[in-house]
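Chains shown are a subset, placed as in the full complex.
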Amino acid sequence: MKTRDFKSVVNKYDVVFFDAYGVLKNYNGLIPGIEGTIRYMLENDIDFYVLTNDASRSPDELAASYQVLGIKEITADKVISSGMLAREYLRYKVKKGTVTYLGTSKSAHYIETLGLDIVSIRETDLDDLEDLSAIVLLDDEGFDWKRDVNKLLNLLRRKNVPVIVANTDYSYPVTDEEVAIAIGGLSDMIEMIIGKRFIKFGKPDSQMFMFAYERILASRKLSKDKILMVGDTLKTDILGGNKFGIDTALVLSGNTLPEQAGFLVRSTGIIPNYVCEDAVISSRASKR
Amino acid sequence: MKTRDFKSVVNKYDVVFFDAYGVLKNYNGLIPGIEGTIRYMLENDIDFYVLTNDASRSPDELAASYQVLGIKEITADKVISSGMLAREYLRYKVKKGTVTYLGTSKSAHYIETLGLDIVSIRETDLDDLEDLSAIVLLDDEGFDWKRDVNKLLNLLRRKNVPVIVANTDYSYPVTDEEVAIAIGGLSDMIEMIIGKRFIKFGKPDSQMFMFAYERILASRKLSKDKILMVGDTLKTDILGGNKFGIDTALVLSGNTLPEQAGFLVRSTGIIPNYVCEDAVISSRASKR
């Protein structure tokens, strides 16, 4: 598949939405050279945000993970995570009572400070569900899968409360070669078994893009024409960006292998405006 | 299932989003007494919009269909249809070339005046697809199902262009007893056979709610807390409203039968804030 130079693409836009994993970083740390991209954008007044299907860590922690790697420009206000959308849902729709969660206590930060009682699924008493007003699935860690997923299933058979899923991804990379099942995969299994509809947040759903767009609009006017979504996954980043009405660039530094890109675009019908090898803008002449 | 009086519910909100079919009207015309609701809202400064999965007619025509029945207050600017979202998509993402459509010529009004060449699937020449930039599925009428759906399938095998679906509903009522398959049903069949992902607009997707909300925000500030979605279908109106973060009222005057409402809420896990017999506000004391 013919690729475009990322620099020539990015120059046409005022704001760029970056996916995190496979675009800015990978299992090994930063994608080599990606600091150059951030520097180039700052020098050329191109604003950016990181849109990530992640509810395992807060925006502060997510931003800190870039800062320790040397990119100070990615601050918490630049990060939009699917966990923040789950939090927004609770803010508007669940105004009192107890919320049970699946995930680490770190992931539970998303739902603190809302004035709700927060309790892990482990500590939830199935015989005392009167105050329960919602369940939030945040992370695949922090609980015993067999015991606690079964407990959740039985809880849902006893009490009909909304279930909010804070990350729709099925899996995530843990090393160069290995992946792990994400909370989105567990959540779809539970939904399928119980036959109920959960409320799910994350790309490709439009709400994440809308949330980022509203953050921009709070400080200035900007047409969707001037925003580019950059991602490594057709079914989340590119499909979501396309549907939201913004231009999209697929990079081949993550999930989508260079030799499969053309076939995948044709077979899925998910068509990015551009395909780039990666999102790296080097100061040197040619990087490979 | 215990129901609430619609008047007592609606008083808590500044704006109401109404689904059209099963809430305001049915196969027979207006839901008896619904004029009273509109009058009550005007008298009490409660604003309203009609959110409808429909791309068969323009907002002007949809509004006119209420006006001839005596509700003059439903004007075109009060109507948000899924066809308008498909039109927005084309405006941002398809800036040139030819667009092929399935639907009546009336439904094609949605995609006119965008500066694109518009051609029905019937008149599309499969041997001259160079200029083709998108396909829009608008309505289940206006074409020969066998000939033209097969033609579309073969077109998609020859050229990889985005397919936009302007109404996600599977079926719609045509009389008291009969339904017809909507373009959303045909579209899911084609998507399943070709294995590609289409871009689909309509409730429960958030974009329709966002579109209506942005229209409100253009003229004033309003918290989502002050909006109520009223619908007769759990899987579109209520699920979509809940996910968008607004309150929801299920009415039993359409798709959801009173004797099944409780079972359906429990089995789907889609939980409205209120259940009302209908959305009627009568001036007389009590109507039943």
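All chains are identified by letter, namely A and B, in their written order; residue positions are counted from 1 within each chain.
FYI, a residue touches a chain if its C-beta (ideal position, glycine included) is under 8 Å from a C-beta of that chain, and two chains touch if they have at least 3 such contacts.
Everything quoted here is computed from the prediction, not taken from an experiment.
Asker: One sequence, 2 chains in place: how many copies belong to the entire complex?
Answerer: Whole-complex copy count for this file comes out at 4.
We take it that only the chains that are shown with their structure count from here on.
Asker: Since chain A and chain B share one sequence, what rotation angle in degrees maps the C-alpha trace of one onto the other, as a multiple of 5?
Answerer: Resulting rotation angle: about 180 degrees.
Asker: Would you mind pulling out the distance in Å between where the CA atoms of chain A average out and where those of chain B do?
Answerer: The mean C-alpha positions of chain A and chain B differ by 28 Å.
Asker: Can you check the complex and tell me which residues of chain B touch chain A?
Answerer: Going by the criterion above, the answer is residues 88-89, 91-93, 156, 160-163, 194-199, 205-207, 210, 224-225, 235, 239, 242-247, 265-271.
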